[in-house]
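The block underneath contains the structure these notes are about, expressed in structure tokens.
Let's turn to chain A:
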Amino acid sequence: MIQKFIQYVQSYLDSNQTPGAAGNIFWAVVYVLLVFVGLSIAVICMNWLERKILAHMQVRLGPMRVGPHGLLQPIADAIKLLLKEDIIPAEADKVVFWVAPFIVVLAAFTVFVVVPFGPTHAITDMNIGILFMLGVSSLAVLGIVTAGWASNSHYPLIGALRSSAQMVSYEVAMGLAVVSAIMMTSLNESSTGTLSMIGIVQAQLAQHEWFLFKFFPLGIIAFGIFAIAMVAETNRAPFDLPEAESELTAGFHTEYSGFRWSLFFLAEYSAMIAVSSIAVTLWLGGWLRPFPNALSGPTWDLAFSLIPGLTFLFLAGMCFYSTVRMPKHPLFRIQTIGLGGFGIVLLLIGLVLFIPAVRVRVSDIFWFSAKVAGFMYLYIWYRGTFPRYRFDQLMKVGWKILLPTGLALLIVTAIWAMRSAVWADVVVPIWLAFLDLLRRIF
Partner candidate 1 sequence: MDAMLHISTLHYLVLGAALFLLGVIGVLTRRNVVIVLMSIELILNAVNLNLVAFSRYWQSIHGPGALHGQIFAIFVITDAAAEAAVGLGILIAFFRNKETVNVDEVNLLKW
Partner candidate 2 sequence: MNPSVATNPPVATPFFFYGLAAVMVIGGILVITRKNAVHSALALITTLLAQAALYLMLYAPFVAGVQIILYAGGIMVLFLFVIMLISIERASKERQFNKQCLVGIAAAAALGGLLIAVFTTTSKGQMMFAEGPTSYVESQNTQAVAGFLFDRSTGMYMFSFEIASLLLLVAIIGAVVMAKKRI
């Protein structure tokens, strides 16, 4: 019985398709649950990381009381939110008020169906992967608009209309940057371009170059446009006027409290992870380790595959260092033991990641998650550094700066990518026809 189960797991792990493409419902459901759990854990970690990193950037300490170094703070917040009273405004439209957070959560979670954590580690690989992600993440606008409308109050309505206008404006710039990256996938020797997320990363592998560095500086400008637009798309600093506390008393989710507000919070962080996944897949090479072709060979492969384990060992070392430096007072005994235990867990995970069988399978997921984590750090860094844009400045940046730049970039990338065909089929015949015309006149 156990043997058959292990055989079943082994036969699945050796397949070379995503579960959706193979039609395997059981594994697809397992992956869906894994993504769901992983996202929830990621959002909880993001909450803690944001508060601590912002605090350290502002030369203070952040939450230190709830667990050792505030590690249990997000759990305390979650329990508080779940136990809060559920208040609905008196004249609010109850059905729409109830439905709005679910639309936003639906939009934020459904995009993870096509996010590629590895060549076969996606729930499915749709032929229209990137189009699906852009489309479903645009459904969040509907949820925000209905949330603001259903609250039947001025600040949420203004916040919702501003927030949705901002998201719609920056979606256009995002789409243009995405298209100019997709055009680079068609430059393989044998294949046409592809919209599938796994296909995009495989195109980067086949062309031996991350699209970030392709056609320098066109790839970097496209990445820059997308990086700015994705921060505005998720309503994060410095584009967070619609939900800034000093401006609009929390914008479209003012009237939401308790569990409903936590749904908006969950959706916002999941949307951040989703657009970061798009950026990582399109420009930063997805699950590929750094320098897959420049530094290749068995020794470099071995060195890079040790990095996941070393990362966890480093984190365990930091935990032990903080444990040693905890105050030596009886009241801190439980926290010290807790932190030491957490350090031991991280150490064990790091040691497990050194086993070769585990190393091979985990390295794709690790590199993808590491790159997305880098983007999350960038988000927190922006929040701690930049002042907020005023709303008209925000719309000006979206329409008057990013959109023309995106269009110009698209045209230049298209011409440069097809430059031989453009020269031979467009420029040369026109020039020859012009010379012919001159010859006939004179």
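By definition in this document, contacts are C-beta pairs under 8 Å (C-beta built on N, C-alpha and C of every residue); 3 or more make two chains touch, one makes a residue touch a chain; residues count from 1.
On the choice of candidates, all candidates are chains of the complex that A comes from, given by their letters.
Not measured: the values here are computed from a predicted model.
Note on this complex: chain A touches candidate 2; the remaining options among 1 or 2 do not touch it here. Those residues of chain A that touch candidate 2 in the complex are listed here as 17-18, 21, 23, 25, 93, 95-96, 99, 125-128, 131-132, 134-136, 138-139, 141-142, 145-146, 149-150, 157, 161, 164, 168, 191-196, 198-199, 202.
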